[in-house]
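The complex appears here minus one protein chain, its other protein chains still in place.
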Amino acid sequence: MLAHHSTTPPLHHSTTPPLMTRVAILGATGYTALELIKILLRHPEAEITAITSRSERGHVSSVHPSLSQRLDLSFENLSPQQLGERAEVCFCCLPHVASMESVPQLLDAGMRVIDLSADYRLSDPGAYEQWYGHVHTDPARLGRTVYGLPELFGDRIPGQTLIANPGCYTSTSILALAPLLSAGLIEPTGIIIDAKSGVSGAGRSPKTNILYAECNESISAYAVGTHRHTPEIDQVLSGVSGQSVEVIFTPHLTPMDRGILATIYAKPTGRAKPASEASQAELLAAMKEFYAGKPFVRVVEHLPRTKDVAHTNYCDISLRVVQDRVILLAALDNLIKGAAGVAVQNFNLMCGHAETTALIV
Amino acid sequence: MLAHHSTTPPLHHSTTPPLMTRVAILGATGYTALELIKILLRHPEAEITAITSRSERGHVSSVHPSLSQRLDLSFENLSPQQLGERAEVCFCCLPHVASMESVPQLLDAGMRVIDLSADYRLSDPGAYEQWYGHVHTDPARLGRTVYGLPELFGDRIPGQTLIANPGCYTSTSILALAPLLSAGLIEPTGIIIDAKSGVSGAGRSPKTNILYAECNESISAYAVGTHRHTPEIDQVLSGVSGQSVEVIFTPHLTPMDRGILATIYAKPTGRAKPASEASQAELLAAMKEFYAGKPFVRVVEHLPRTKDVAHTNYCDISLRVVQDRVILLAALDNLIKGAAGVAVQNFNLMCGHAETTALIV
Amino acid sequence: MLAHHSTTPPLHHSTTPPLMTRVAILGATGYTALELIKILLRHPEAEITAITSRSERGHVSSVHPSLSQRLDLSFENLSPQQLGERAEVCFCCLPHVASMESVPQLLDAGMRVIDLSADYRLSDPGAYEQWYGHVHTDPARLGRTVYGLPELFGDRIPGQTLIANPGCYTSTSILALAPLLSAGLIEPTGIIIDAKSGVSGAGRSPKTNILYAECNESISAYAVGTHRHTPEIDQVLSGVSGQSVEVIFTPHLTPMDRGILATIYAKPTGRAKPASEASQAELLAAMKEFYAGKPFVRVVEHLPRTKDVAHTNYCDISLRVVQDRVILLAALDNLIKGAAGVAVQNFNLMCGHAETTALIV
Partner (left out) sequence: MLAHHSTTPPLHHSTTPPLMTRVAILGATGYTALELIKILLRHPEAEITAITSRSERGHVSSVHPSLSQRLDLSFENLSPQQLGERAEVCFCCLPHVASMESVPQLLDAGMRVIDLSADYRLSDPGAYEQWYGHVHTDPARLGRTVYGLPELFGDRIPGQTLIANPGCYTSTSILALAPLLSAGLIEPTGIIIDAKSGVSGAGRSPKTNILYAECNESISAYAVGTHRHTPEIDQVLSGVSGQSVEVIFTPHLTPMDRGILATIYAKPTGRAKPASEASQAELLAAMKEFYAGKPFVRVVEHLPRTKDVAHTNYCDISLRVVQDRVILLAALDNLIKGAAGVAVQNFNLMCGHAETTALIV
């Protein structure tokens, strides 16, 4: 029930109405859910029919004032069965652990699910337990759930009933590294990822370390050597390269709302002549070829800025060769291409809509 | 020639193609032009065919890297005649004075023009000379050009060949004040507008006072009593109220990219009972009635934040009655509803497109 | 026990050591307490001997990492008696209500107290109850406690045992208005104070509305007509002007760490010729004369910026005459001149140190 439908002409003009997919959003109070709602509001083939929260009961605009007069729904606490009657597809924005409790029930209720938590990303229950400190309660689905990075696994997404939406740091890192790793142009060992994220990536629950007066005018590393996106990066890149990859990953909290910049240091293999202009051009060409026809990755010559991808579903990637290293630079919006945008991209592929629907603004 | 057309399905699915309007952007290196391009790229009935600059000759992405692989045009230096062959409509983003030199020629070349400068906003050539320090060279069009604030003058816009796009502070102030002034609910005298703007409002030409290290962690008033949006506000509000209005207008430079918040102090007339809950509700109801059916003004109960309207064409307005004053609060995005967004809203009305086309994302 | 004493020469070179005053800080986990500690660490005649917290027990640097290796104290939970044995002077940074419970006991324990809460600022217990929603439990001291704004009441501070340290918005507003009000140059009625504050003013307790991702890129008004600094401003200005003053006060949350800018609108009385260059100069001269010899108020010709007073104990003030109004502009650092700095200024006066000791850096 989109409030603006009364005043807005539909974005599509076909003579026969499109098939509308009814979607629900579980755990809709956070920043990712807000972006998801905004994207779905402009999606010509999706209709938001339910938003849930365990604690909130008010109108959506009481938590998200930017949605005032745009979406006439209130937060509800609905069972999986109730959700299944309301919607065909569920975007699950619950925290990890909560997610793996709900997802099996949502699937049982006949819904397709795009899970934005980490619960279905790792293929190994042991790794999950090691990094998340919880025994996985739905281990049978691990390793069988498609990892929702469409640029790599897009051909496996159509028709799936469950997609594990990737982490924001993970997408940035993998999109930068996959082309050269899969082509054998960089070594799978010794990769260093120095990543900088805006504060919205830390969520909307009040904690001292994400207060304005703590983060503003400050940059710092955190979770050095212990960040939970690390095993996700390792798992996907190991698959891509066919060799065991263990990256060093250092996240930094950066004084901005949104955006991730990953600066990645890798060693070229013998196949690309190191330390020369020629090899830089060669590597960039390989990168461009890898992403030919992929609408949301822009391989650019200039050094990417998070500002240029903010509020978009683009990931900008470039590279430089310095001494004996390839320095890869990748930027995306952590809430869009790093979360809500790629979730809709997965939704589009899963449900047979055009991949870019509602995602190019 | 939109670069993404090759990979992106069109936003509309009709069986007969819509009539595309070819548009040109004059002076396309600034922040407003960038937003204009982004909006027009998603407009199903507009095609950007030329962007001009006096100094730049490179590809649009060399100045605006966020447009990489989205628009395959380079900056050109085109005569009005050349522009007239390329486009039906011209968005003129030149600075004042430069604008009134070009606009008559653009009109002569058969184009419709939306002028984003101040050159056609004031109806009195004397006032123009007083505030801008230049004799107006096209005085015959002053007073006859429609002021492009669609919520007030929307019925006069269809079919026009020239629209004067309003100033950003002006729109914020007028949208807040017009309903109560026109209903005689506040006094036309003694109005104080204390406005706070993000730094993008100062443009993209390098000047010391808009450097990051000057503006960040700082707020200050500027141009106290002398800002050029003042006569524009006075002129429109005098028309609305039928009485001479002379506001006190104090702009402030605020450490954020975009957004304007106007905090406005006015005196209720006898018609609204002052200083009571009753009158606050009554004034708010009058405001809501005034904007009924207007898709881009949201009269809200909560106190508006610039963040909630950033990157949108919405203006959020609320009010409070404190002692013997009405305090009006209005927020919009200075680059969108305050410039590029309202320009496209004017374009839509002028050319017969639905008012909200490309503007609700 | 200053950790840096081992490596740092004292700031003073006198042959006889100065009399060190031992000071304690109650409720030392917040931003104001941090600034207080930093100032006192450079104070040649003060020694911090205790810091307390109800919840924290770790080393001061565990909460305030900027104090690493500068102050070798841990948070303690001390009784007033224990505090009285440790220190002669207590800076009380407890929240309101908690403060009026502790202050009488601290005084009984023989300490001098500078109270940074609101508990002793208002002279009327009824006004306290109205604005703070609590019955005042130490009403006998209201009206007899000196309000610690040294530029107005400095001559009453020496020798006091209890000082009510002013609110940050209050100091900004009063310092701007007092000179012209006391000289009868502006009307005591119809004063509007539009104030903009950095986020640190909202404290360090985690709340959603002061998260980075909520405040950044956003400005909004809050507590319109209901902010608790209002009665404080009214009370002091009524005293200064000899007439009842009821200001309209609108605070705004501004995306910066620290700083307050107050933009104040007042009407000149007949005594200053309005709306002329002459009267502006005259008013500025009166302002300068009022603050002659006051080291921390700088009456300036330019428009004040919060950046120019950040991290200092200065308050910069200027004014403009526009139409029939005087627009006063005042800027200070809410944590220094608005809280910790003025507290030390009061401490200096109370204990007989030079007023500027430790405050000009």
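Brief remarks on what is shown
Order as written gives the chain letters A, B and C; numbering starts at 1 within each chain.
The rule is simple: contacts are C-beta pairs under 8 Å (C-beta built on N, C-alpha and C of every residue); 3 or more make two chains touch, one makes a residue touch a chain.
Quick caveat, the model's predicted, so the values are computed rather than measured.
Screening C:Met20, C:Val135 or C:Val361 for touch with the missing chain picks out C:Val361.
Checked against the hidden chain, the listed residues B:Leu78, B:Ala127, B:Ile210 or B:Ala223 yield one contact partner: B:Ile210. Listed by residue number, the positions of subunit C touching the unshown chain are 4, 7-9, 11-15, 18, 38, 42, 65-66, 68-69, 216-217, 293, 295, 298, 300, 302, 305, 307-309, 311-312, 316, 354, 356-357, 360-361.
In the full complex, the hidden chain is touched by subunit B at residues 31, 198-200, 202, 204, 206-208, 210-217, 255-258. Taking the whole complex into account, subunit A touches the unshown chain at residues 192, 194, 196, 198, 214, 216-222, 224-225, 246, 248, 250, 252, 254-259, 261, 263, 265, 303-308, 310, 320-323, 325, 327, 329, 331.
Note that only the chains that are shown with their structure count from here on.
Ranked by how far their CA centres sit from the centre of subunit A, the chains are topped by C.
One simple way to say how far apart two chains are is to compare their mean CA positions; for subunit A and subunit B this gives 34 Å. Note: centroid distance subunit A to subunit C, computed from Cα atoms, is 46 Å.
Annotation for subunit A: residues touching 2 or more other chains are 217.
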